[in-house]
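Shown here: the complex without one of its protein chains, the others still in place.
Chain lettering (A and B) follows the sequence in which the chains are written, and residue indices restart at 1 in each chain.
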Amino acid sequence: MPAFILSRILQAIPVMLAVALIAFALFAFVGDPIATMLGQEFTPAQRDALVAALGLDQPVPVQFLRFVGRALHGEFGLSYRLSRPVSDLILERAPATLELALCASVLALAIGMPMGVYTGLYPRSPLSRFFLTFSLVGVSLPTFLIGSLLILVFAVWLGWLPSFGRGDTVQLGWWSTGFLTASGWKALVLPSITLGLFQLTLIMRLVRSEMMEVLRSDYVKFARARGIRDRAINFGHALRNTLVPVITIVGLQLGSIIAFSIVTETVFQWPGMGLLFIQSVSSADIPVMAAYLLLISAVFVTINLVVDLLYYAVDPRLRAGRGH
Amino acid sequence: MTEPLLQVRDLVVEFPTRRGTLRALDKVSLDIAPGEVLGVVGESGAGKSMTGAAIIGLLEPPGRIAGGSISLRGQRIDNLPAREMRKIRGKRIGAIFQDPLTTLNPLYTVGRQLAETMQTHLAIDAAEARRRAVGWLEAVGIPAAAERVDAYPHQFSGGMRQRVVIALALCAEPEMVVADEPTTALDVSIQAQVIALLKRLTREKGTSVMLITHDMGVIAETADRVAVMYAGRVAEIGPVRSVVKAAAHPYSAGLMASIPPLSHKVDVLAQIDGAMPRLNAIPQGCAYNPRCPHVFDRCRVERPELIPATETRAACWLFDSTAPRERAHV
Partner (left out) sequence: MGAVSRFLESDLFWSFRRTPTAVLSAIVAFVIVVGAVFAPWLAPYNPFDLASLDLMDAFNPPAFMPEGTAAHLIGTDDQGRDVLSAIMYGARVSLLVGVSATAFALILGVLVGLLAGYAGGAVDAVLMRIADVQLTFPNILIALLVDGVARAVLPREVHDEIAIYVVIVAIGISDWPRFARTVRGSALVERNKEYVLAARVIGISPARIMLTHVLPNVLGPLLVLATLNLGLAIVSEATLSFLGVGVPPTQPSLGTLIRIGNDFLFSGEWWITVFPGVALVAMVLSVNLLGDWLRDALNPRLR
């Protein structure tokens, strides 16, 4: 097992380095940080001092290494737009995004998986057809439109739920949570549905097709030939085998929820990292964009590792050390 | 003949397709006596596996039984509700599939799969099921069965896995087993061992076997009687010795002549010209008539039923004693 995990970690390093290189290239070659930071009026001396301070007089590979070193310490410089350290900005915004992503993921999994299993088992039932139509609409409805419609119905017409912001939050150290107040929970409902719906339909369709594939397999037929009860076949043999491929894709999907939150946060004016990122894109605030990119990549790589561990727990073929 | 254990009468299996309904089995009839091994042979697509699948009630949709009957000890089982049929599968009719690499669930230990089968059908507790699982693994010749019972399928070789499959098919002590090409996917060197094992275990328990294969060698060694299938119909059925040595139906005769004899050297093996018709192009009358060397007019018009031939029963007008023989040419 350690060898397996180690090889996965080793595979992740070049990916992170490649992303870091892109982020660094954004930093180093896009726009003019000096002009941006000093504004219109500055003396050559001021300029040279800043160049030296930022290390821009060093050779490019050295600059890159320093960039990686600083990034490992969580330093990404100052935001061009807000003139505050990027790391502070991100730390402030992270709890909002993470809480939203968590709720959306739980929603997508808790509803998407059972729907997928059901439609896989009974593809011809009317309820399955309804679920499938629903999922097609879910895939075709752009996230921002779902958000707008939910706002229109539940905030404007019915007035049940708030349409923007996080409600009241409670500060736990540097972490601000909306989980401890009623208004915080209410504020989470619409954004979570908006963010989770697309993943929900995706998970449902994926589980369904894998389930149907597994139900066609020889070992399921053989289990039927042995007279095993349908319940044991469907929820034991079939579901467990379905989980092996589903875990990978679902893991990646949950990772992308954090990135997809850009749109949801814009619709609901949710004060998270996505909103920060979109504001940075419109104002070409490179340090924030680079930091966000690195952060998202780190999340993806971590999720990939967790997925591999889960795989390992589910599939005995990996435990036997045969690899894949 | 004693009362048959399994009786298949005029079984018709159809597949609706967009270009019309295909008849995959057309009035198949055969019996299996208690403790008997019935070999079923024929080319691929002749309907051997389909017959097996129909008997265990696991036809692939959209295939369905459109006529005839299947009875187990006199009780109709082709029209049972799914719940009732499930109780018969594994408990009274076991099954062995072709490819041991894919028939075992990769995520369950072999012991769990054995125990699951026994606990589904027999009133025993988990400890007893596990004890018996070890016993079955020993019985099918798995070394160190007490440890291997907790191993996963991928930790066994192909031959060993097929032994596990045999144990799974027999562990609830069924009255008969449908073995569909049980050795085809195995290494040649292991085939004989697995067949010998199957034969020994079923003889000990008095279990009937429907042995589906295209390997006449296996049939000759193992079966008591043999049914030859062609284009979804039974062409001939009878004692294995008679069919091998003195086949009555021209198709069986051709099939037997195409087997290389081990006893002496031959220069040229016989072969049957042409190919088996596709299901949507089965000729009128006898399905074999375009390829038959003894064909005469009646064969092209009227379909022959199984009738007594020299030592077997054959679906061939050559043996119809009630009508005058009007052979076109011999």
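The rule is short, and it goes like this: a residue touches a chain if its C-beta (ideal position, glycine included) is under 8 Å from a C-beta of that chain, and two chains touch if they have at least 3 such contacts.
Here the structure is a predicted model, which is why all the values come from computation and not from measurement.
Summary of contacts with the chain left out: across A:I13, A:V60 or A:V281, the touching residue is A:V281.
Of A:L195, A:I233 or A:M289, it is A:M289 that touches the chain left out of the display.
Only one residue in the set A:S79, A:S105 or A:S163 touches the chain that does not appear here, and it is A:S163.
As for the chain not pictured, it touches chain A at residues 15, 18-19, 26, 30-31, 136-137, 139-145, 148-149, 151-152, 156, 163, 252, 255-256, 259-260, 262-263, 266-267, 277-278, 280-282, 284, 286, 289, 293, 296-297, 300, 304.
Here is the rule we use: only the chains that are shown with their structure count from here on.
As a whole-number value, the distance joining the C-alpha centres of chain A and chain B reads 54 Å. Considering their complex, residues 217-230, 232, 237, 240-241, 244, 314-317, 320, 322 of chain A touch chain B. Contact residues of chain B toward chain A in the complex are 56, 58, 86-91, 94-95, 97, 99, 102-108, 116-117, 120-121, 152, 154-155, 165, 168-169, 172.
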